[in-house]
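Just passing along the structure, written as structure tokens.
Complex shown without one protein chain; remaining protein chains in place.
For reference, chains read A, B and C in written order, and residue numbers begin at 1 within each chain.
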Amino acid sequence: MTGVLLGLAVVFLLLNLLAGLWRIAVGPTAADRMLAVLLFGSTTVAVILIMAEWLGDGSLRTVALLFVVLATVVTLAFVGTVRGGEGS
Amino acid sequence: MSSTIVYLLAASAVFGIGAYGLIVADHLMRKLLALNVMGSAVFVFILTVAGVTPEGPDPVAQALVLTGIVIAVAATAFALALMVRMHEETGLTSLTGDDDDD
Amino acid sequence: MSVGVLVDVMLALALVGLSLRVVTGRALFRDMVLFILFGLVISLSWSRLGAPDLALAEAAIGAGLTGALMLMAYRRLVEGGAEDSPGRRRSFLALPVGVLSGALVAVIGFAALGVERVPGAAGTLVLEELPGTGLGNAVTGVLLVFRGLDTMLEMTVLLVALLGAWAVLGEARPGRLHQVDRDTPLVAALLTSVSPLTLLIAVHLLLAGTDSPGGAFQAGAVLTGCGVLLVLTGTLRPAVAAGLVTKLLVIAGLTAFVLIGAGALAFGRPTMALPGTWAVYLIETAMMLSIAVTMTLLFARSRGLYPERR
Partner (left out) sequence: MSWHEVVGLVLLVLGCAFYGAGTVGLLRFPDVFSRLHALTKADNQGLLLICAGLAVLARDARVAFLLAVIWLVGLLAASVSAHLIARHARHAGSSHASKPERP
């Protein structure tokens, strides 16, 4: 029972991810897309943590930790890439 | 068993899409994206086809893919350096030479 | 179990959809962002497939580093005046080639799945022989003990990639990086808390890697993340020339491998036979440092790095 519910939570969060893709597709600004990536990353962490409990694989928690630690790399690369004021 | 088939089909589809993109793309960066997509498809393929042992997926396949991931990013970094230099020298971002046609 | 298959199907759909958008999109920047998400979904798939070793590497490299590399290269192109041309070649070959190659992969896959598994397959052999190596993680065992030569050659590939990048580097232009504004105190707070944490995780992965998921590649990838963070915030600045320490660190992994692997010959043992667990730790540490330094240099597109003096 608990296992099925955990699986359903994963499915629900994955649905969120798929829905978030729409924001990336339509934008309209680069910042909007990066926001979607931010939510994507956070949801991925949640999914991996639930998977760790669901599949009984504790090492997946390390993966989640890695995700949150390195989440800022892409954001920093983005802020350094697309200069403020450059947008169109 | 059925998850294996799901991932196998996904890997095949993604590989085909990557191959299509590699041919169709004009911008070198886009070619590189397509190439990386194909690479990931191959990794998924290797891991699904290799089968499972009692302790998760085949460790040999895992080591192979792990090696592949690191090599892929090194090759990508080199290709990007090459592309940036080419653009500095020639002002082009594609191999066809005419950037502007669509 | 049906919930599990549902998760698989969703991940597979996300992979196919994302790759389709990446390949057929019309704005390069957006497609690079989608590619980063593609890496995230691949990492989720590794987690789902029960391969945490791969999920670790993919989280650091596939989702973080490759994306950052591409964004920075894109930045340089835009700075150099390149247009974000949606240029696309019309080719009658493309669609058939794509469909056929995809079909070919599927056919090969189904054929391979149909082959009956023999008991002596490499994977099961590894698991049988693993207790004799003193290692608990089969993947690390394959990388260092059973297929050590491959891993050594992989370090060579990394070195060649770096040398190649150095060769095509412009003469007097050590990659001009556009740094993130540092006038916001949050970035400094981030650095002071996150960079020690990355070091900690890297060392943990390295030490834990002999028995549980982790190892030199994952640790090196995490350390690269730390290096990239420092480069992006301008704490490490690109240098024109490589210092001695940098050069030594770049070749450390390969050197350790060659010395210990070939040194086995001198004692009348087979090549690449590692003399004990201490050798595994030594090689792994050297590899981790080499991977981290090489990748950070590839990212900064420079020959060396020096810390910012304030």
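One rule holds in what follows: a residue touches a chain if its C-beta (ideal position, glycine included) is under 8 Å from a C-beta of that chain, and two chains touch if they have at least 3 such contacts.
None of the values given here were measured: they were computed from a predicted structure.
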Which displayed chains does the hidden chain touch? A, C
What residue numbers in subunit C mark contact with the hidden partner chain? 27-30, 84, 180-181, 184, 186-187, 189-190, 193-194, 197
Could you list which residues of subunit A touch the chain missing from the display? 1-2, 5-6, 9, 12-13, 16, 19-20, 22-23, 27-32, 34-36, 38-39, 42-43, 45-46, 49-50, 52-53, 58, 61, 64-65, 68-69, 71-72, 75-76, 78-79, 82-88
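Criterion: only the chains that are shown with their structure count from here on.
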Provide the C-alpha centroid distance between subunit B and subunit C, rounded to the nearest whole angstrom. 13
So, what's the distance in Å between the C-alpha centres of subunit B and subunit A? 21
Among subunit B residues, those touching two or more other chains are none
For subunit C, write out the residues touching at least two other chains, lowest number first. 4, 11, 13, 50, 65, 74
Interface residues, subunit C side, partner subunit B - complex: 4-5, 8-9, 11-13, 15-16, 19-20, 22-24, 28, 31-32, 35, 38-39, 42, 45-46, 49-51, 53-54, 57-58, 61-62, 65-66, 69-70, 73-74, 76-77, 80-83, 85-89, 91, 93-95, 97-103, 105-106, 109-110, 112-113, 117, 121-124, 126-127, 138-139, 141-143, 146-147, 150-151, 154, 157-158, 161-162, 164-165, 168-170, 217, 220-221, 291, 294-295, 298-299, 301
Partner subunit C, residues of subunit B touching it in the complex: 2-21, 23-27, 29-30, 32-34, 36-37, 40-41, 43-45, 47-63, 65-67, 69-78, 80-85, 87-88, 91, 93-94, 96, 99-102
Where on subunit C is subunit A touching in the complex? 3-4, 6-7, 10-11, 13-14, 17-18, 21, 29-30, 33-34, 36-37, 40-41, 43-44, 47-48, 50, 52, 55-56, 59-60, 63-65, 67-68, 71-72, 74-75, 78, 177-181, 187, 190, 194, 197-198, 201, 204-205, 212-214, 222, 225, 228-229, 232-233
